[in-house]
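Every protein chain except one is present and positioned as in the full complex.
The letters A, B and C name the chains in turn, as written, and every chain counts its residues from 1.
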Amino acid sequence: MDDLQEKLWFASDYMEGAHPALMARLAETNMEHCAGYGLDVYSESAREKIRVACDAPDADIFFLAGGTQANACVIDAVLRPYQGVMAAETGHVSTHEAGAIEYGGHKVLTLPHEAGKVTAASIAACIEAWCSDENHDHMVMPGMAYISQPTEYGTLYSLAELEEISHVCHENDAALYLDGARLAYALACDANDVTLADIARLCDAFYIGGTKCGALLGEAVVFPKHDYVPHFFSIIKQHGALLAKGRVCGVQFDELFTDGLYGRIGRVAIDAADRIRALLVECGYELAIDSPTNQVFVALDDAQLAALSEHVEMGFIENLPDGRTVMRFATSWATRLEDVDALRDVLVP
Amino acid sequence: MDDLQEKLWFASDYMEGAHPALMARLAETNMEHCAGYGLDVYSESAREKIRVACDAPDADIFFLAGGTQANACVIDAVLRPYQGVMAAETGHVSTHEAGAIEYGGHKVLTLPHEAGKVTAASIAACIEAWCSDENHDHMVMPGMAYISQPTEYGTLYSLAELEEISHVCHENDAALYLDGARLAYALACDANDVTLADIARLCDAFYIGGTKCGALLGEAVVFPKHDYVPHFFSIIKQHGALLAKGRVCGVQFDELFTDGLYGRIGRVAIDAADRIRALLVECGYELAIDSPTNQVFVALDDAQLAALSEHVEMGFIENLPDGRTVMRFATSWATRLEDVDALRDVLVP
Amino acid sequence: MDDLQEKLWFASDYMEGAHPALMARLAETNMEHCAGYGLDVYSESAREKIRVACDAPDADIFFLAGGTQANACVIDAVLRPYQGVMAAETGHVSTHEAGAIEYGGHKVLTLPHEAGKVTAASIAACIEAWCSDENHDHMVMPGMAYISQPTEYGTLYSLAELEEISHVCHENDAALYLDGARLAYALACDANDVTLADIARLCDAFYIGGTKCGALLGEAVVFPKHDYVPHFFSIIKQHGALLAKGRVCGVQFDELFTDGLYGRIGRVAIDAADRIRALLVECGYELAIDSPTNQVFVALDDAQLAALSEHVEMGFIENLPDGRTVMRFATSWATRLEDVDALRDVLVP
Partner (left out) sequence: MDDLQEKLWFASDYMEGAHPALMARLAETNMEHCAGYGLDVYSESAREKIRVACDAPDADIFFLAGGTQANACVIDAVLRPYQGVMAAETGHVSTHEAGAIEYGGHKVLTLPHEAGKVTAASIAACIEAWCSDENHDHMVMPGMAYISQPTEYGTLYSLAELEEISHVCHENDAALYLDGARLAYALACDANDVTLADIARLCDAFYIGGTKCGALLGEAVVFPKHDYVPHFFSIIKQHGALLAKGRVCGVQFDELFTDGLYGRIGRVAIDAADRIRALLVECGYELAIDSPTNQVFVALDDAQLAALSEHVEMGFIENLPDGRTVMRFATSWATRLEDVDALRDVLVP
């Protein structure tokens, strides 16, 4: 098409369309008559496969078009009006949803983070601060913790950490919600010890990301306990988040959860990211964050940045105080190994 | 798959996937790298083609996933907090959006309707009632009129009517917004004398429906005047209505507005609907509403209903006081002429 | 001060300050130190007296500054986000709160009315329409009925009617909320057979009006069942409806519920209104609505209107199709009998 197609392309994980298997399935089923609004046979089949994958036979599952609307719908549905949601100050709901959570009337109560992660201790401290303040009726009550797996910085919660966070939340009557926009890339990672079944066991709600993990669009919101949120369908509709042709998500998720495709998609990205990390270190570049998933963060000086930018499309993250720039390589199911190999030539000084 | 595939299928106009040309284009462009969030070349190309089709060279155009979210985003963006939107009591925003408009803080001020249409006079009366009430500062100010073309009942505004409505709105500082969920089926209709350029000239905002008119999903929101709504991108994001892979809409709308496909799609549906109307009348059935577009409304007695339901999938509309039932046949770009012909056999007593 | 003080003044029931006994009590307690936010001894004493008056020993009671904010806080607190409130199309929440209910995200589902009253049947029909509509997940679910006692038109629900409405609501899991802005004038009325205890028994929430019934400001929101709405204090604060000097309401309601003052206040107004009604009929005027409480509605031709307006301050209600005008006389605790007597001279043709 243009320049975009000529460079080595690691700018993000939503730059291509859908995994070819999904496109094929969409084409194949295109002319079938399907019920609307997610009541079609493909959506139902996808739900059933996800229930199995999550070992959550009673789970309620809904398909939405995107992550921000999944977050807004779940948070609005679970919180009472006077409650807020705790999240890392770098969390997607805190920073990059244009105020979607506040639009629904809820405050985001920010927690300190380390490489995008919060701790059970900081959640407990936030709740305790509210509980022990004699004026707490004038303050927003923490009603839910929001975490991402992997985080914005590609880091992972261990099973032990997730267990602890779940425990702290539930002993304080707070809900636990996990944003899995890039969940495929967590699940496929060697460093990961958290399964879908663990997530379903420990969280009150979560979503399995499709948009960044092989689908044209779509996220699967899972409530492991049946009827945890009554009338969630209407809440989706009220948020304008209900797709008339629900089949679009249904067909894609059905395929993603057939024969382990979701896992294989994740694996491709992790292999490529691992190779990029190794290449960078090998060539003397400094990794800015120790992230094991599909996002690779590197700190570049101006010369490195200029040289690389000529050949590689990366994402900008932040300027460091020492003058260097943190850039991101993102891999995905669509990353080509030849591009990773080509990167070696660009990196060699 | 099942039963659904065996019957004659006229239940609605969003039961199939996308028009084959759109599916082909999606497949063809699938592996290209595209910028996210609607900044891709396909979205830009589609916008340019729509500007031409609307004779609105400065129009701001945004692609959203669905009609309810298009309505909510536009109404929230245009109204001030103390304003409400006037709509037919049968309007989609009044009845079938699960309170999405109120969720954004705005009252829907209902107007009487005739076969789904409102009049310039009833809009003027609503505004006048507010203006002349000495307590109007305690009341919701009418700030916008919402109309659909075609309406929920498949009826059309004539150009003269639209001119008059536009005039009444603008001389009273109210905005005019047109919901074009099924716009292809209005534009293609012989009875129609309103062009896209007319709509762009007379309305402050409107959307060109994709979901019900050939796309997998997607609606094109058009603001004919540039910067009529500053920061609409952020408003979309705040509503959770921003697609990461904006290309999905971009590619489809680009195709819909290439070589007049949007018009041809509409024509197929209208031809089928006209044939159904003729068949029904011919066989002695009574049309319940005089609608010239892709929706055919028929009043059935219990025997007729039972007989037809065995072979035909229709949509339920309402029970009449005389005991009969109004059912709807909806045609679309996907309606097969052999199904319409097969209908003849079912209808013959 | 001016003209306003010279005319016979029946324009409304909130034109004077507070009943002298309340002013005296405010002055007397003025320099005492009191805890803020309604935690003071006067508020607590008032709550206890109201519990006794309502025969509701476990009731949760909160004092708010005004009726619209009481309505908004209660409705927001009780409804779930996807629910709406049913109300007469003439109800205060439907028409004269500038969209306060929609501002909180809830649709007002309007019901037909007769002289301001709704029926159990129309509530049941509204709920049934939602239940039986196969698309009801796309529609706002009726979650509460809102009624006023007396209504906007001064009319009263009988005990039998209230029992029936309560029954219909509760067997359909809808809440019942009663707006008692002018409750003193219902309770004191001969035609009334509904006690505070009946209201507490039959409603899930209601408020006892202060502003229009003797107080400078203030309404007492009563939830007969303890903890029916958890954290209502925070909801009040979130709506900006929490008074720092809660004593202002506490002292006044404590006085209103001492030695039956609230009842006596109502009686004064009813006696005056009854006398006005008799005078009007006697002098050949036509009452426009058959209302037994403190609001008297009269239909005037132009000559009558002009003549009366010279001497009497009334409230405008509406223009009738026959050219006449409906005007309102409102009496209150502050109405002077000499003014009512003086009215006789003005009315005599």
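Quick note on the criterion: a contact is a pair of C-beta atoms (placed from the backbone, for glycine too) under 8 Å apart; a residue touches a chain by one contact, two chains touch by 3 or more.
Model, not experiment: these values are computed from the prediction.
Novice: Have a look at C:46, C:126 or C:241 and name the one touching the chain we're not showing.
Specialist: From the options C:46, C:126 or C:241, the contact with the absent chain belongs to C:241.
Novice: Of the residues A:33, A:106, A:212 or A:267, which one touches the chain left out of the display?
Specialist: A:106
Novice: So that we can see where the missing chain sits, which residues of chain B does it touch?
Specialist: Against the missing chain, chain B presents residues 76-77, 80-82, 105, 137-138, 141, 230-231, 233-235, 237-238, 242.
Novice: Determine and list the chain A residues touching the chain excluded from the picture.
Specialist: Residues 81-82, 84, 95-99, 102-103, 105-108, 134-135, 137-140, 316 of chain A touch the chain absent from view.
Novice: Which residue numbers on chain C touch the omitted chain?
Specialist: Within chain C, the residues that touch the unshown chain are 1-2, 4-5, 9, 11-12, 14-18, 20, 23, 26-27, 29-36, 41, 65-73, 97-100, 103, 211-212, 216-217, 234-235, 237-245, 247-248, 313, 334.
Convention: only the chains that are shown with their structure count from here on.
Novice: With chain centres set to the mean of the C-alpha atoms, which chain is at the far end from chain B?
Specialist: Greatest centre separation from chain B goes to chain C.
Novice: How many angstrom lie between the CA centroids of chain A and chain B, rounded to a whole number?
Specialist: One centre to the other, that is 33 Å.
Novice: Indicate the whole-number Å distance between the mean C-alpha point of chain A and the mean C-alpha point of chain C.
Specialist: 50
Novice: What whole-number Å value describes the gap between the mean CA coordinates of chain B and chain C?
Specialist: The answer is 42 Å.
Novice: Hey, what residues on chain C touch two or more of the other chains?
Specialist: Touching at least two other chains: 81-82, 105, 137-138.
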